[in-house]
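Heads up: the structure comes next, in structure tokens.
One protein chain omitted, others in place.
The block that comes next holds chain A.
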Amino acid sequence: MSSLGILGNFIHGTCEEMCPRSELEFRQRQRLLHPLEMKAGTIHHKPPLADPLKTVKEYSRSAAGVKAENADQLRPLPVLERTTIYLIRLAMEEQGLCGNWSTIYDFVTDRLRAVRKDIVIQGLSGRDVLPILEVMVLFHLYAGYRLCELKVSQFDPKLNNDMLIDCVRRALDTYDYGFTSRNQLLLESIFALHDINRTEGIVRLLSSKPRSKMTEDAIQMFILYSSNNYARLFRSFQDLPAPLACAMAQHLPSVRRNAFNAMSVAYSSKILKVPVQWLSSSLLLSCEDVRAEAKNYGVKQEADFLQFSKGNFNSDSKPVPCTRLKELEIESKMQVFIKEFLVLNFDLRK
């Protein structure tokens, strides 16, 4: 967090608003307000007016030659908490312009990034920043799941992942320095599953004490994924707590690919067939999606059956893009989880 040798002479912010006054006035004048920040009914004014209760400090990349921030532009911890709570609530409750939640996502992501920047500049660390970082992780996890079906031009999963990992790592570092939080096991579990193809997360998780149901679920999932036990994985997936389901959801396409691969060898036959219906319930896919994936992997189909053959599986094929599992209602469960998180971890009276 601080570089070698520097004692840590950080500025202490004094801005008591979610957005520094100077920035609010500047952006209002220059018509740079986001629609979500405008006073109701003024969107067509010249210029639209800012609502100070809705305007939030923007993220601006630090660049050489740009003046460092003054204290009156930096928000102290209680304001950052307030800002985070406001943004997360917005994300959970708003449906977006024309029902397009990705507009909310873009706004909240940018403003949360600015919150993180204020934290870093002021050298804030320790127990107090943990709830902020932890809820940011949950937000990015939720967004990654909710928006997974959009095209890259509308939603970039890689960028979202980068931010998620940034928040996770800051939280993990804080735990490593000895600051505990009631949510540590949750975040360790999320990290282990999110980064399931690396060993770092699972090694951390296995060493964390005490174990909880959450960590046991995550460890089990990891083992099922590593051993390609797709049958039990999909069975257990349905009972995962919402954050773990979101973390795991991105890996399901490759689980299915590995399943199709194994089946192509094990069920290989010129005459025997496997019903699409059975695969649909085993792999948590609709029959239509089973057929689509089978096609993607080169598996032959005949009416309501698939005909597996060793040579047919297309080893160059990539897993199909992620989709949401609507019947499992992961989104709404995650929304509930996040709302409860806010209540349990922040003093909402402020």
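In this section, a contact is a pair of C-beta atoms (placed from the backbone, for glycine too) under 8 Å apart; a residue touches a chain by one contact, two chains touch by 3 or more; residues count from 1.
Going forward, contacts and distances are computed from a predicted model.
Undergrad: Suppose you had to identify the omitted chain by its UniProt name; would it be "Presenilin", "Queuine tRNA-ribosyltransferase accessory subunit 2", "PCI domain-containing protein 2 homolog" or "Proteasome subunit beta"?
TA: Missing chain, per its UniProt entry: "PCI domain-containing protein 2 homolog".
Undergrad: Can you say which of A:T42, A:S102 or A:S268 touches the chain missing from this structure?
TA: Touching the chain that is not displayed is residue A:S268.
Undergrad: Among A:I202, A:A218 or A:I338, which one is in touch with the chain left out?
TA: A:I202
Undergrad: Tell me which residue among A:D176, A:D239, A:E302 or A:E327 touches the hidden chain in the full complex.
TA: Touches the omitted chain: A:D176.
Undergrad: Which residues does chain A use to touch the chain missing from this display?
TA: 1-8, 123, 125-126, 173, 176-179, 198-200, 202-204, 206-207, 222-223, 226-232, 235, 259, 261-263, 265-269, 272-275, 278, 282
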